[in-house]
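Let's turn to chain A:
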Amino acid sequence: MNELLLIVVPLVAAGLAALWPHDRTRPWFLPAAGLAHALVAFSLLLRPPEAPFHPWLGYDPLARAMLPAVSLLFLCCAFYGVPYLRLRAERPNRVFVVSFLSALGLMSAAHMARHLGVLWIATEAVTLCSVPLLHFNNTPRAFEATWKYLLVGGTGIALSLLGSFCLGYASLHGGGAGDLTFTALMAQGAGLSRPWVLIAWVLLLVGYGTKMGLAPMHTWKPDAYGEAPGIVGAMLAGGVTTVAFTAVLRVRAVVDAAGAGVVANRTLLVIGLFSTLVAALFLLSARDFKRMLAYSSVEHMGILSFGAALGGVGLWAAFFHVWNNSMTKGALFLSAGNIRRAAGGRTIDEVSGMSVITPRSSALFVAGLFAVTACPPFGPFFSELLIVKSAFATEHGWAAAFFLVCLLLAFFGLTRVVFAIVYGRPRNAARAMDPRFRETLAVIVPPVVLLLLSLWLGLATPKVLREAWTAAVSQLYPKP
Partner candidate 1 sequence: MTLIREFLVRLAVWLLLAPLLPGIINKVKAWVAGRRGPPVLQLYYDLARLWRKGVVLSTLASPGFIAGPAVAWVAVLAAALLLPLGPLGAALSFRGDVILLVYLLALARFCTAWAALETGSAFEGMGAAREVSYAVLAEAAVITAVLTLSMQSGSLVLRAMLAPAAGTGAVLLAVGLFTVLLAENCRVPFDDPNTHLELTMIHEVMVLDHSGPPFAAVLHGAAMKLLLFSVLLVQAVLPIGKLSGIAAGGALIAGVLMVTVAVGLVESLMARAAFRRVPLLLTTAFLLCVFALLVAWKGGAA
Partner candidate 2 sequence: MNDLLNLLIGLAMGLNLVALGTSRLPSLIRVAALQGMVLGIMPLVIEHELRVMVVLIAVATVIMKGIVIPALLRRAMRTANIDRDLNPLIGFVPSLLLGAAGMIGAVVLARRLPLLPEHRESLLVAGSMASVLTGLLLLIGRSKAISQVCGYLILENGIYLFGLLLIHSTPLLVEGGILLDLTVAVFVTGIIVDRIQRAFDSLDTRKLTVLRE
């Protein structure tokens, strides 16, 4: 029953926060709920329940392999959120806190969903919760970003609903009793009607791919990440994308059971490499460092699906990379948020020499850059190397070569922007934006912690996590 806490605790906290009268103290609900959530998540990681407590919801191996990462990221963002919201005292934060908390609860639900419908509902609910978060700054730009997020994302969501229907119909047509839990669908396996399964796969891949931000459905991402506050960006890039990836994996398992695994893998491979390429091309001439982070996230979504397409070790590495991605992206977004605060601009034309104005955040930003570009000893290095290795091992030599070239281009782009921002002579525009901003420990520690976590994940991947990922792989590839 503890699993339920993962959903209930944040939602209850959200409710309380909604009733809480004081803007000044309300933000403390975030770390509190985050702490509780993390405790439950990790206790469950250590002692996983034998069976899901309900056929529709359960802390199954897949959830176990993913959810703690999100919980960890949320915790750090929550601690960062307190000083951040204090800094933004001019904005009422009730809606923000409430939707941030409920987003956490719904993300947990989405991770644990073992039922097609529940999964879809939870995912869409997350989308809705993140709308006020995006709109927090309440500027015309924020409005435009939200609008695009809603319409592009909504279309994707609608398609994934259609896909769910198709999958349901596939099972119905295959003589299913309309039980849409993934276990039942996988059990039905080859009984599912193949054409409908394939249609469903395409629709669901594109639908949830839109949430993940795979190219060419990524278009909402730079706008949303560029306009949202740092912590929201971090949660979107590290949490929501993870939810969508989980969804894709669950569906993929069903498709695999239906005997179309090869086709599914091919589509995943193609869309993954395409996303990596597109992201790299965008990064090459990026100028706005928050949009740059969005494209980097697109790139990493591509890496994830590339890894997932390889199956076996590749999938394992993809789980590994999910964790690394959450941690490093979190660190990057938070430090970028600091820099954004201190510097009056967002593009390399307006900002430079931040290493003088915000030395700590700049150092963190650079460290995060090297982490996210797979430089050792940070985690992504290990996961990406493993993905490349498994690609070579599974006769995907050319794909791997292409992948490496994309990584190189992305590296060029990222370093170009980050060094332009961090080094050089500071512009006088800097500090014009928010004189109240100071590099206090409160805004430095969370990103530091995230980076250290990524370091730790890489150098000494805990045994329990490795087991969890292995279990998740074997859940998605049940050995006959």
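Note that in this section a contact is a pair of C-beta atoms (placed from the backbone, for glycine too) under 8 Å apart; a residue touches a chain by one contact, two chains touch by 3 or more; residues count from 1.
Regarding selection, all candidates are chains of the complex that A comes from, given by their letters.
The structure presented is a predicted model; accordingly, all values stated were derived computationally and were not measured.
Of the numbered candidates 1 or 2, 2 is the chain that chain A touches in this complex. Those residues of chain A that touch candidate 2 in the complex are listed here as 116-117, 120-121, 124-125, 127-128, 131, 135, 140-141, 143-148, 150-151, 154-155, 157-158, 161-162, 164-166, 168-169, 172-173, 176-178, 180, 193, 195-196, 222-223, 226-227, 282, 291.
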